[in-house]
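A single protein chain has been removed from this complex, and every other one stays in its place.
Should a chain be cited, it is by its letter among A, B and C, assigned in written order, with residues numbered from 1 in that chain.
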Amino acid sequence: MGEVKDVPLLSELLKDSPKNWGKWGADDEVGSLNYLTSLEVIRGVGMVRSGKVFTLQVPMGAPEGDPIWPGRRTAQRVNVMDHSHYQCGKGPHFPGELHYADDMMIMYLQGSTQYDALGHVWYDDQIYNGFEAETTTGGMTKASVLPIAEKGVVGRGVLIDMARYRLKNVLDRGETFDHEDLMAAAAQQGVEIKKHDILIIRTGFIGSFYTMPSDNFYDNFVEPGLTYSPELVSWFKDMEIPNLVTDTIANEVTIDPVSGIALPLHSALMRNLGVAFTEITILDELADDCAADGQWAFLYVAAPLKVVGGSGAPVNPVVIK
Amino acid sequence: MGEVKDVPLLSELLKDSPKNWGKWGADDEVGSLNYLTSLEVIRGVGMVRSGKVFTLQVPMGAPEGDPIWPGRRTAQRVNVMDHSHYQCGKGPHFPGELHYADDMMIMYLQGSTQYDALGHVWYDDQIYNGFEAETTTGGMTKASVLPIAEKGVVGRGVLIDMARYRLKNVLDRGETFDHEDLMAAAAQQGVEIKKHDILIIRTGFIGSFYTMPSDNFYDNFVEPGLTYSPELVSWFKDMEIPNLVTDTIANEVTIDPVSGIALPLHSALMRNLGVAFTEITILDELADDCAADGQWAFLYVAAPLKVVGGSGAPVNPVVIK
Amino acid sequence: MGEVKDVPLLSELLKDSPKNWGKWGADDEVGSLNYLTSLEVIRGVGMVRSGKVFTLQVPMGAPEGDPIWPGRRTAQRVNVMDHSHYQCGKGPHFPGELHYADDMMIMYLQGSTQYDALGHVWYDDQIYNGFEAETTTGGMTKASVLPIAEKGVVGRGVLIDMARYRLKNVLDRGETFDHEDLMAAAAQQGVEIKKHDILIIRTGFIGSFYTMPSDNFYDNFVEPGLTYSPELVSWFKDMEIPNLVTDTIANEVTIDPVSGIALPLHSALMRNLGVAFTEITILDELADDCAADGQWAFLYVAAPLKVVGGSGAPVNPVVIK
Partner (left out) sequence: MGEVKDVPLLSELLKDSPKNWGKWGADDEVGSLNYLTSLEVIRGVGMVRSGKVFTLQVPMGAPEGDPIWPGRRTAQRVNVMDHSHYQCGKGPHFPGELHYADDMMIMYLQGSTQYDALGHVWYDDQIYNGFEAETTTGGMTKASVLPIAEKGVVGRGVLIDMARYRLKNVLDRGETFDHEDLMAAAAQQGVEIKKHDILIIRTGFIGSFYTMPSDNFYDNFVEPGLTYSPELVSWFKDMEIPNLVTDTIANEVTIDPVSGIALPLHSALMRNLGVAFTEITILDELADDCAADGQWAFLYVAAPLKVVGGSGAPVNPVVIK
């Protein structure tokens, strides 16, 4: 991203923005996921009606490429053992002659559907809960994705389909919305966003990756999404939202159109309030089903990989309706 | 593994062993997971009592190493961006000065807690459902882990603690047990293994990795586990077990002590019956909790990563009690 | 590359093309490099005049990217240890407190200046010297790059500057030339291409990578280069050229304009005659110097990395004038 003149610093924009630091102790590394108590688990489980299951990860290592943040590389899978090795006499001999296939993958930990570590982004040299930014050096020793992966994320999920609400397949590039829009869409859907809900927002953006050449997708890359306002931050704080899940790569509009700042909600919601971010999900099939049966709230279960020191980790979230 | 004299071939041992090929259609790639219908999902959800959540993956990229099958390498995580880049002026400038950490991982797809693709192992040049072994070449185009990841695994899980049943912290190297032992242990636990249950077996073996130098763990590597018999295979078939989950690396005793064959259950259960294998879980904390509250059956939710063509994929399974 | 109608097969085009198979024994894996006897080494050494040294590799892992064949990925270097680890207390303690930096690289073996293994390409299921194509499966066990790396390449090199000859900075996309052009250019340069010379051809193409955005470089990717004719192949055979070195990615015009075949010289020269191919060198500085001092022949010394089973290996060739 180019530098923009007269853009304020995050530390300036957010100088009065609320923080949940210390709320769950000085050592806390999972932030607003603490809201997901066993009671909330039970509340989520209580949403199950029909036993339908949806998985929200995008494919990894697809021939057509995967949707990723520009500058990262897509996951690359390579075989180290398969049928061909046995055909030409290079396979290992096991007693009884079992044959097997084996493979490796090289990946960015945030190069597919993933949970960000709460310490993934920062300003003013401090990450979530006031840990020093220096703890990220060479591998995160504080607020990495590991504690999130150890806890697991289980609760009541609610899907807000902003694209459908605006009568589009996909929101436009750079198109924004806020909490008022979310509530309006929820009302139209006939569902209520409740305190402690896992908030899942559909823009159609990730789904659009699969409908065009990838060069077009990345050309003039600006995502649609939530946009910053003090009121929106307060709403997230008051609603005690534990987890924000979207079908975009960065969960918010790429550049805040008011301040010109890149990705301010990463700081306002994740760094300051400890809201967990789940990015690059695909929600189109789930949304179609919810539109069909009218059930927009459900049990959401997700646990990213337990990567020690990870700034994020891939995940395949499960929705049970 | 060295070659052993007079060991029969898998094709010989299993020539009369039952198959579920074709049972769910010629194109089926998820096998016994087909038993997990929405009714079974509801049955699993019905097991939730207290809202306690457990995650079953081992850590990845731990400083002390991770437990893996000999010959594979442990996952390696490396930073590509962190606080130090900004300290020395090498970080990117975003409008507003957002800072972030980013990292990559190089991993074996079966180098942590993982689901095997149904086509991961074979004999006689055919994988699950009769697909040609040649389909594994260069990346699996049939019965890869992808369809499992797309479906997700949700149902009633039941934990059988064989170590506890035998009054040990860890089963001995090469120690075996069978379905009769499982049922006896279940009876003692006061739980019943029911048709279509996701069968989770604790041996203590993976937990033991973390109690000793890794050289000791790998020295004379022979795992404890289930052992082959025609009766055991019939039991799995009749019980319509969709998924076998253990805290060992290969879900069965390394060498069948009767035939001398390596890993015959991979063929008898996975290749022939389509039973999904989940390996390298850690079950110690869950087992302690079940022993404490007496609840050995629960909701099990797992979805491996959607790796296109993968012979397996890592997963962080979630248990909700 | 798209398929073209009515393009003949390589096996058809080259059915009467000469082969050096068996010429150096049934086990030979270095082909025409056998021409580089100790006498040829002495001949090369005899070309040294001033002691000037040139290195011909392109940079690897450059921020602006590296020139590679479309579909491959550029080399990626990542730090695993540096000053920042010591700054934040994560560095290892050595007695005396030595600090160090350490890094890894992920690379295509043909993703920089490199020697092709003689078995790198083939048609009709046979690679150089008649070895079965199956020997390439899972890693080359015949005619890999290893024997080339073990032998080393030392001899008299001669630079033919086709771009300069045609009064261009860079040859046009798809622009071709043949052995007659090479000899005409040599004559104008005042140098003779002699039997057993290492033939180095400058087109300016790799140098042009560094003068434009990489998207432009890859757009409608067609390289300039040598083009197939039976006479050109005979000339290479008669001149007993051990090694062809160019500043293009594939050492020949991408599509033969007569037959429509992709890269026929890889087969005619490398597979059939055993001519070693060195690709992706940068020759601009060397060419300027040769133009300035009129010395176009010199000692050439190159040894690719000894990669076991490699289909190629990176190299930084040295020219001594």
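Everything below uses one rule, namely that a residue touches a chain if its C-beta (ideal position, glycine included) is under 8 Å from a C-beta of that chain, and two chains touch if they have at least 3 such contacts.
For clarity, every value in this text was computed on a predicted model and none was experimentally measured.
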**Message:** One chain is left out of this view; which of C:103, C:180 or C:231 touches it in the full complex?
**Reply:** C:103
**Prompt:** With respect to the chain omitted from the figure, which of C:140, C:170 or C:206 is a touching residue?
**Reply:** C:140
**Request:** Have a look at C:259, C:278 or C:295 and name the one touching the chain we're not showing.
**Result:** C:259
**Item:** Footprint left on subunit C by the chain that the document does not show
**Value:** 1, 3-4, 7-11, 13, 37-42, 45, 48, 50-55, 57-63, 72, 75, 77, 79-80, 82-84, 86, 92-110, 112, 117, 119-123, 125, 133-140, 146, 149-152, 154, 255, 259-264, 266-267, 299, 301-312, 314-318, 320
**Complete:** Contact residues on subunit B toward the hidden chain run 73, 76, 81, 84-85, 87-88, 90, 106, 134-135, 137-139, 141
**Message:** Give me the subunit A residues in contact with the hidden chain, please.
**Reply:** 78-80, 82-84, 87-88, 104, 106
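The rule we apply is simple: only the chains that are shown with their structure count from here on.
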**Item:** Euclidean distance of C-alpha centroids - subunit A vs subunit B, Å
**Value:** 26
**Item:** Touching two or more other chains - residues of subunit C
**Value:** 84, 87-88, 106
